[in-house]
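Excluded from the complex is one protein chain; the other protein chains are retained at their positions.
Now for subunit A:
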Amino acid sequence: MAEQMSDDDERQQSPPSDLDFTSNKARTCIVTGSVSGHTEFQSLYPDQVLENVLENVLHFLTSRRDRNSASLVCKSWYRVEALTRSELFIGNCYAVSPARATARFTRVRALHLKGRPRFADFNLMPPDWGAHFNPWVLAFAKACPWLEKVYLKRMSVTDDDLATLAESFLGFKELVLVCCDGFGTSGLAIFVSKCRQLKVLDLIESEVSDDETDWISCFPEGESHLESLIFDCVECPINFEALERLVARSPSLKKLRLNRYVSIGQLYRLMVQAPQLTHLGTGSFSPSEVAGQGDQEPDYVTAFAACKSLVCLSGFREIIPDYLPAIYPICANLTSLNFSYANITAEQLKPIISNCHKLQVFWVLDSICDEGLQAVAATCKELRELRVFPVDAREDSDGPVSEVGFQAISEGCRKLQSILYFCQRMTNAAVIAMSRNCPDLVVFRLCIMGRHRPDHVTGEPMDDGFGAIVMNCKKLTRLAVSGLLTDKAFDYIGRYGKLVRTLSVAFAGDSDMALKYVLEGCPQLQKLEIRDSPFGDAALCSGLHHYYNMRFLWMSSCRLTHQGCQQIARAMPRLVVEVIRSADEEEVYDRVQTLYMYRSLEGPRNDAPKFVTIL
């Protein structure tokens, strides 16, 4: 699940990669003046040597931050860095055009693109907003035929794009699609049939339409190079016999995550073929309907015990808890466990979790209640990341987890770095406790599901709790707030959240001051997403000094007007200011429903749908 962690969990990035072109040009102009003055005296030869040496050295530079810095030294370094950059990361696919990217980086092997803003996941934006992979695949097909790896997040990929990908890049090895859509099983079929060197096909939380094509059968015959096959999000039945044969002829397969159409009996057969797996997604983890015809149950325990390298376990999509004991043999080795689709109780969890001493990443449903969390806290001393999802994602549902479980975790799991916690009730005291117990926190996302809900015990706003987090957790880079919050909470964030790069705000704050505190106080802020908060044009203007340093700003259902947004657009020519209406809204009222703005070298995009107005 490391792939799913956002890039905020990585080291901080400066200067930003997607806009270093302009700053480069500005800088190198000044620099090369003096450099070229020097080199005029020298012959070409030393320059050439220097560049060759540089090229060999820069090959070893992998961090994109370091590369961005290196490219700023002088024109020569810029050129060589561009030649040696093999992994290209573009955090906003509209910040730079495919043409510009391929013109500068000609030898790219891996492309990492991100598209839609995150709030689009929650239906806050009509579909077909954009983020199409198509222009990218076409541009790279022409310019970088040795591209081997593509990683896309929140982009629209069509079947044709998949075909182009497979046909244009002969040595293509890895495709990872996270939260993508626009393609179906027929696209997958073409892709796998033509990618003879394929090592990795990871489909993670993507929407795959069921074209009733048997794509598993389309993997070429003969030994496959597959190392990772993740398709747990594919919501259509697959040809199991074909899958079994595929696994049997994939000796390098390490990661296999099955979808819910694979029964536990079928899982058994696969595990027997592939005991070398390190990552396993179990599929449904229940018997198929036709089972129980008097067939003997396979020995699941032995099958799991044979997988001595298994460290990451997920799936359990339609779990029958009776089968849980099968995983006992491997609990002690697990570093990552995803139970977030398994509606299990604390009692069912305890025998498992009490053996998971090495667990670092744990995703679970709140069905385990505070009691289950206490069990986690008691055993999982190495826990780095915890995500607790709601079984019933509604504002007024019963809350099986609360500040009790939260505090228990903070006391037991001192090495915690990342937490996402959905609950119905919380107290400042528990949040303050966590800020003290878990000083290594980098990601803190607390979602109190009831809007404007105060401290459950004191009735106070949750200001002090979040304030303590930004004060005490000195490494914090990502923060999501909730509950009843006044401007004071944002004052704290602005004052202490000096490393915060991503901030998510919903139904919070009293006035423009809140947003001002943040925009003026957080120099590292790159991604700001706000919904349903009383921030208006004045607040928006207070961030003018900072917007070029940010990847994007999202504000929906706030108090922005067209004039206000227009002002920003005029003041900042390199910013694309999109005003997004909901799909059925015809009239252009003065109030802006959704503002999405981002820096870009290309100006307004030409693929904006009707409901988007670019100011």
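Please note the rule applied: contacts are C-beta pairs under 8 Å (C-beta built on N, C-alpha and C of every residue); 3 or more make two chains touch, one makes a residue touch a chain; residues count from 1.
By definition in this document, contacts and distances are computed from a predicted model.
Visitor: Between "Auxin-responsive protein", "Glycosylphosphatidylinositol anchor biosynthesis protein 11", "Kynurenine--oxoglutarate transaminase 1" or "Cleavage and polyadenylation specificity factor 73-I", choose the name on the UniProt record of the chain that's been left out.
Guide: In UniProt, the chain that is not shown appears as "Auxin-responsive protein".
Visitor: Of the residues listed, A:237, A:325 or A:523, which one is in contact with the missing chain?
Guide: A:237
Visitor: Write down which of A:268, A:341, A:596 or A:611 is the residue touching the left-out chain.
Guide: A:341
Visitor: Looking at the full complex, which residue from A:394, A:436, A:570 or A:591 touches the chain that isn't shown here?
Guide: Residue touching the chain left out of view: A:394.
Visitor: Which candidate, A:47, A:66, A:210 or A:297, sits in contact with the chain we can't see?
Guide: In the full complex, the listed residue that touches the missing chain is A:210.
Visitor: Touching residues of subunit A against the unshown chain: what are they?
Guide: Considering the whole complex, subunit A reaches the absent chain at 119, 121-124, 127-128, 179, 181, 205, 207, 209-210, 212, 233, 235-237, 289, 293-294, 317-318, 340-341, 343, 389-396, 422, 447, 449, 451, 504, 506-507, 531-532, 582-584.
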